[in-house]
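The complex is shown incomplete by one protein chain, all other protein chains being positioned as in the whole.
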Amino acid sequence: MKGYKRIISMALAFSLALYGVGCEKNSDSGNSDVVSGNITDKIFSGDLERNVRINILENDTAIEKGYLAELIAAFNEEYKDYGIVAVDANMDQYLDLANDGPYGYGPDVLYQANDMLMKYVEGKHIYPLPVQRLDCYQQIPQSAWDAYKSEMDGSEYICGVPVNVQAPMLYYRKDLLPENWETNWDDDKNGIPDMVENFNDMYRYSNELKLSGKQGFMFSIYEVYFSAGFLFSYGGYVFGDNNKDSQDIGFNNGEAYKGARLLKKLAGIMNEETIDDTITRNAYGKLGDGSYFAVISTPDNYTTFIDEMKLNYQKQGLSEDEAKAKAEENLVITSIPLLPEDGDITNDNSKMVEYKAMGGINGYAISAYTKAPNAALAFVDFATSYEMVKLRSDFLGIAAAREDVAKETGGLSEMLYTKLSNGYIDIMPSIRAVSQIWTPCQTFLSDLAKDAFRPEDEQKFLTDDDFKKGLETVNKQIYDAIYTLNSSESKG
Amino acid sequence: MSKKRSFSKYIDSIITHLILIIVSIFFLFPCLWLVLASFSKSGSIYSYDGFFPKEFSLNSFKTLFTDVGLYNYPEWFKNTLLISVFTCLLSTFLVIATAYAMSRFKFKARKPIMKTTLILGMFPSFMGMIAVYLLMTQFNLINSHWGLILIYSAGAPMGYLTQKGFFDTISISIDEAAKIDGATNFQIFLKINLPLSKPIIVYTALTSFTWPWSDFILPKLLLKEKDLYTVAVGLMNLGETEFSRFAAGSVFIAVPIVILYFFLTKFMVNGMMAGAVKG
Partner (left out) sequence: MASLRVNKLSKQAISSCFLMGLGQLLHKQYIKGFLYLAIEVGAIYFFVQYGFDNIRNFITLGTQKADPWLGVKGDNSIIMLIMGIFTLLAILFFFVIYIGNIKDAQKTSDRVSRGLEPLLFEDEIKEFLDEKFYKTVLFLPIVGVCVFNIIPIIFMIFIAFTNYGDSIVPPELVDWVGFDNFKKLLSLSEFSSSFLKILVWNVIWAVLSTFINYFAGLGLALLYNKECVKPKALWKAFPILAYAIPGFITLLAFKFMFSYGGPINQLIVNAGNSPIGFLDIDAKWMARLIGLVVNMWISTPTIMLLASGILSNIDKSYYEAAIIDGASKFKQFTKITLPFVLFSTLPVLISQFVGNFNNFGIFYFLRGGLYMDGYFLASDTDLLINWLYNLSIDNNYYSIGAAISLVIFTITSIISLIVYVKSPSYKQEDTYK
């Protein structure tokens, strides 16, 4: 018994020592939350497995545009002495690791959005990662790492590696600006057209365009991902306590109703196609042929927009290269315009505030069912290195989460990176309950958009209270969807 | 007298054909739209002029079969063809046999089986999907086409009621005559009833052949690798900007089914009953 006690106390001391060492290392990288080194070190011993095959599940665009092929070729070349071969998993990019992994049918490394990946943590289907060991650790801002942080068994773990930031952006056609915009549409003379700078001027310009039979600013209000930002900018949020408390649902928080009111106003400059997802789908074609002046979309669709514009220019007689060059020149992607602080889009003298977007961080995670965790980690490290992330940016036009790549690429990348670090992007919650927010929000937004087209006596949303009530219903429906049948959580 | 009759027959024929044309348009119209869409140059559905694409090209068909990097349509087509041929053969055999046995024989377990199968068929199927998936993992039949064939064929006899209804209308007097001549039940089944039931065999063969082409729930559950997909799952995966390819793929699915239909249609007519029992 005595010998036993000695061993236990030695083990305790040893692990405390490790903990202390871990603490030391972490504090100089500015990370105040300690990540327990024990489990991750046990899993990722550092000994590379030999002669193994690892399956990589990437998203379809990366495969389509050839990025994955390049990444895999480069990695295989680098690690050929170990006999490690990475291959395309050849599976559905939205597969459910919780269902397939335990039975051996999942990938080893997977790339998805943070909310999709983090829902696997509760069931321990993805490994916690020793992220300090990775090359990219210092380059990625804390808010991005936070998106992949989770608390399990009393300790905090990081279970994914951020690669790029996704947030809604404004796409517009430079060649569809009015001829005289520099004199008429640039009040502060800063070289940026006012209508892409703030929503009040965008509203005015769209109305003018509408009178002449065209469309100005168009987007599907139905899309929660885009419309939520309007609510967030006025105080709304998804879940409380930094998106961790699903009992506190915040779509009606603060003055979010002003955002809803503004959305209904925006519907007025569009047409009925904003009520469902029609505009999201036809945006590429219509921006391409000039029917729309500006739309909202995500950075990863940049190449699709260019393709459609290219087709149109080619129809006008340009060669393929000329068309591509012209498209790249005339298609501008920039941040979403500023919003009026008082929520009144028709007030010329409004003070402007920034649009707070609903965004996501896409990244890599390692399946807990992999037979080669060290090889998988090596792959993730390789794929998140400067060269590979820069390559990804070149191929796919993404906004990198690595500071060095973002600053190097400049433009959009840098813009999004800055927004992220300054808190103007509200990252999607990583808890499982997030899957319940979509349908209630879609129903409300659809109703809101439709209201703009109903005859006056049938309209539902007229006073501020109406909007507040609508948002409160959204909160309640989400709460019900999460808690009513949930046996493990208690009703507040 | 005959002039009047032939005149009313004539009117009857015109009205009939008018209705036929309306019916045919009703069924053809969405298919036609899909066909037109498959010939559209642009991938996006929204660049159409009402129902008609603005520009036409054979591009979608070409890319459907050549651009196999992400969307390996030829492979999916082959997979589905394989699965549906075997399912058709196996299912038809099992269902016809079951329906015949239930119709022709009287045994104690019969009525209970009839009631049980009726009830069992009413369970919402997708809850059972979890169980099917788990069973398949235990049998190691995930990512295997034979797993699908097995499930489709094994479950087919549950639908025997339709075929039994047909067998119930075949008179047993021929059977009895044959029995007197010394034939076994097996011989009666093979030589007498089977030839008589060509229409229902055709129906069963056609429906069991068609089902794997349109079912995407089961293949999505059991097939994990994209190269193993069937056409239904594969098309579901196609992005939205690829609508003309989606349409082309869908139209192509109809091809084997319609071919099979024309091939089997001559068996549909069954005019033998008259006179078989008389005398």
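So that you can tell them apart, the chains are marked A and B in the order they are listed, and the count of residues begins at 1 in each.
By definition in this document, contacts are C-beta pairs under 8 Å (C-beta built on N, C-alpha and C of every residue); 3 or more make two chains touch, one makes a residue touch a chain.
This structure is a prediction, so every number in the text was calculated from the model and none was measured.
Here the missing chain is touched by one residue of B:Ile83, B:Ile142 or B:Ile200, and it is B:Ile200. Think of the hidden chain as still there; on chain A it touches residues 39, 42-43, 98, 102, 122-125, 127-128, 271-273, 275-276, 278-279, 281-282, 368-369, 432, 435-436, 438-440, 442-443, 446-447, 450, 453, 473, 477, 480-481, 484-488. The missing chain lies against chain B, touching residues 9, 12-13, 16-17, 19-20, 23-24, 26-28, 30-31, 33-34, 45-46, 48-51, 94-95, 97-98, 100-101, 103-105, 107, 114-115, 117-132, 134-135, 137-138, 150-151, 153-155, 157-162, 164-166, 168-172, 184-186, 189, 199-200, 202-203, 206-207, 210, 213-214, 216, 232, 235-236, 246, 250-251, 253-254, 257-258, 261-262, 265-266, 268-271, 273-274, 278.
As a convention for this text, only the chains that are shown with their structure count from here on.
Averaging C-alpha coordinates per chain places the centre of chain A 43 Å away from that of chain B.
Looking at the complex, you find that chain B touches chain A at residues 42, 44-47, 69-70, 133, 137, 142-143, 224-227, 237, 239-241. Against chain B, in their complex, chain A makes its touches with residues 60, 63-64, 90-92, 95, 99-100, 103, 105, 278, 281-282, 284-286, 289, 304, 308, 311.
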